[in-house]
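Take a look at the structure below.
Heads up, one of the protein chains got dropped from this complex, but the rest are sitting where they should.
Let's turn to subunit A:
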Amino acid sequence: MLPIQRSKGDAMNEHQDVALSVKNLKTFFYTNKRCNKAVNGVSFDIKKGKTLCIVGESGCGKSVTASTIMQLLPTLSRIEEGEITYHSEHGDIRIDQLERNGEKMRSIRGSEIAMIFQDPMTALNPVYTIGFQISESLKYHTDLSRSQYRTRAIELLRDMGISLPESRVDDYPHSYSGGMRQRAMIAMAMSCSPKILIADEPTTALDVTIQAQIFELMDKLKKEHGTAIMLITHDMGVVAELADEVAVMYMGNIVEAGTVDEVLRNPTHPYTRALLASIPVLGKGKNQNVEAIPGSTPDPYDRPKGCQFADRCAYRIAACDVMPDETQIGSTHRVMCWRHEEVGANAAE
């Protein structure tokens, strides 16, 4: 099994620790008069000082979920149903009911919930210096004066491990390396000490050693500032390293979710098992069976009518032509599969 050294989830006192909760969220896209149910009823909590990893293959709706929370959806899409509640220090805020680019939403973005993106190359504006782009956040969310922006930006860059921040602060993004740009992005995101940091595949565009450094930095921020992190990835190895909790997404649904122990040690959904079987495990040698998941994800406009995974599932039975219910199999562990008991039993072998 995977090398996991983590304490069991402290399930008791979790309620007051929730920073943001999502309930039965549905986000649909309307293009060419067709409807793509990109996020089709997901529920999860992001907890203070914890990392929630969202995993799944390309196109399963991870980014759309993140954009929905930030209300950064493109115009052709909308929240169809569901609740997004941000538990702020001054009471709960229903993000789904806020106007998209309205004042209230803008005051949350960047200051309460911040986001970093997959490709730091394109996520930073090429015509402004890093310092300017950090100071923009400070200008709108803090009481700092103009003259203090620079000092604060330098401080942030130094905290994020950028050397010579005093001169680097005046550089343009193109003179930064990929890893440094992502550090600068994180500096920007952390500039107003947000309660929640959403990271959408923050290291996919970077090479492996840099990847490890960025994750280390994020883990440090989580521990030092108690930031709640929602980390989107399609890499189960990253999940094993960083996650406190995991949600596995497939075609707009969370098919399995729970603490990292529960999901990785005791996967009860065939898709989770397939994902786990598809990653090589360090230290297990060359002869391990690494299996690619057979088949491919269905066309979002032509979905199976029952379980979305049915076409690729070895456990499929006739009942699977009906969408499976979400079953709670532990206080934190839930799964969407008719045969989760058999799958779970199988995994325990």
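As a working rule, a residue touches a chain if its C-beta (ideal position, glycine included) is under 8 Å from a C-beta of that chain, and two chains touch if they have at least 3 such contacts; residues count from 1.
Rule of thumb we're sticking to: contacts and distances are computed from a predicted model.
Missing chain, UniProt protein name: "ABC transporter permease", from among "Fe-S oxidoreductase", "Cbb3-type cytochrome c oxidase subunit I", "ABC transporter permease" or "dihydrouracil dehydrogenase (NAD(+))". Taking the complete complex into account, A:Ala114 is the one of A:Val39, A:Leu52, A:Ala114 or A:Met180 that touches the chain left out. When the missing chain is restored to the complex, the residue among A:Asp17, A:Glu83, A:Glu136 or A:Glu326 that touches it is A:Glu136. Remark: the omitted chain is touched by one listed residue; of A:Thr31, A:Ser175 or A:Ser296 this is A:Ser175.
Looking at subunit A, the residues touching the absent chain are 70, 72, 101, 105-111, 114-115, 117, 119, 122-127, 136-137, 140-141, 172, 174-175, 185, 188.
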